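Excluded from the complex is one protein chain; the other protein chains are retained at their positions.
== chain A ==
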Amino acid sequence: MAFRLRLVPEKTNIDFFRWAPVTFGGSVALVVAAIILTFFMGLNFGIDFRGGTTIRTESTRAVDVGAYRQALSPLNLGDVTITEVFDPTFREDQHVAQVRIQAQEGDEAITPETIASVEAALQAYDPAITFPSVESVGPKVSGELIKTAVYSVLAATLAICGYIWLRFEWQFSVGAVVALIHDIALTIGIFSLFQLKFDLTIIAALLTILGYSINDTVVVFDRLRENLIKYKSMPLRDVMNLSVNETLSRTVLTSGTTLIALIALLVFGGDVIRGFVFAMTWGVIVGTYSSVYVAKNVVLMLGVKRDWGKKPEGGPGGTQFADIDA
């Protein structure tokens, strides 16, 4: 027999509910923690969401944040953030920094004079400096972008929920949505914890995470549906364990290939999309976890109608196990 890489043994028989108080309970606790964290620490919104200007500087001379700040201080621009950008793909003499200027009071549109004066001030300090990218977003647009972002995440969640409801049972749809909320909350939470820049591309990443996570969840659900028909008398909890075990090798391998691709992008993809790729990498990890440990726990709690022909007597078949993990 030829060599085969086995990430997961041929046959597994793991009880995924055994540590439910830790896994599911831990997830609940983390989600709550993420929400509280985001509420108190807030997010480091990029200019997409709060208006302002970012200027990317590049120079052959090392970045001196203090000197940049000093060069800009006579301009009275209010809140100015200067961060040096590091990246393994940079050349030896490539020094990049990001200058962020808040939206100026009372300006609906961006004044080119402000940008020009900032560029002039920095150039006076370091004549070799160039500005490979300049972005400005007015407060009017940023407000709308926030609205659109929230709508799109909500709309995607609802649409996915609706689709699952059509294809499966409502319990599955609730389970899937809880898993999605888990993924989104934890992703936003980590952006808040490390105060990573949260901009429009992160919203795109969130939506991709939604898609990926649901993909994983659906594969497990699909197998569960099949096994529910096959093993009519097996308790719901055991059918679930069986389904997850049967699909485990696939779950691990697909997450593996996706993570490999994402990690390649994270390392070699450059700093411009690092935040975006980081959100997706994190989301894939969380999403894989949630489809194994979160989605089906919710379905188990809600129970599933097993006797398709008959009317349920004394509630759906699965409810007898409902208290186990709750």
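For the reader, a short list of remarks on this structure follows.
Following the convention adopted for this analysis, a contact is a pair of C-beta atoms (placed from the backbone, for glycine too) under 8 Å apart; a residue touches a chain by one contact, two chains touch by 3 or more; residues count from 1.
Basically, contacts and distances are computed from a predicted model.
Not shown: a single chain whose UniProt protein name, out of "Protein translocase subunit SecD", "TRAP transporter small permease protein", "Menaquinol:cytochrome c reductase iron-sulfur subunit" or "Sulfate transport system ATP-binding protein", is "Protein translocase subunit SecD". If you put the hidden chain back, the residue from A:V22, A:I36, A:L193 or A:L253 that touches it is A:L253.
Within the complete assembly, A:L200 is the residue of A:L200, A:L228 or A:V244 that touches the hidden chain. The residue from A:S27, A:S59, A:S136 or A:Q171 that touches the chain not shown here is A:S136. Contact residues of chain A toward the unshown chain are 1-7, 56, 89, 108-110, 112, 115-116, 130-138, 140-141, 148, 151-152, 155-156, 159-160, 163-164, 167, 200-201, 203-204, 207-208, 210-212, 214-216, 218-219, 221-223, 226, 246-247, 249-250, 253-254, 256-262, 264-265, 267-270, 272-273, 276-277, 280.
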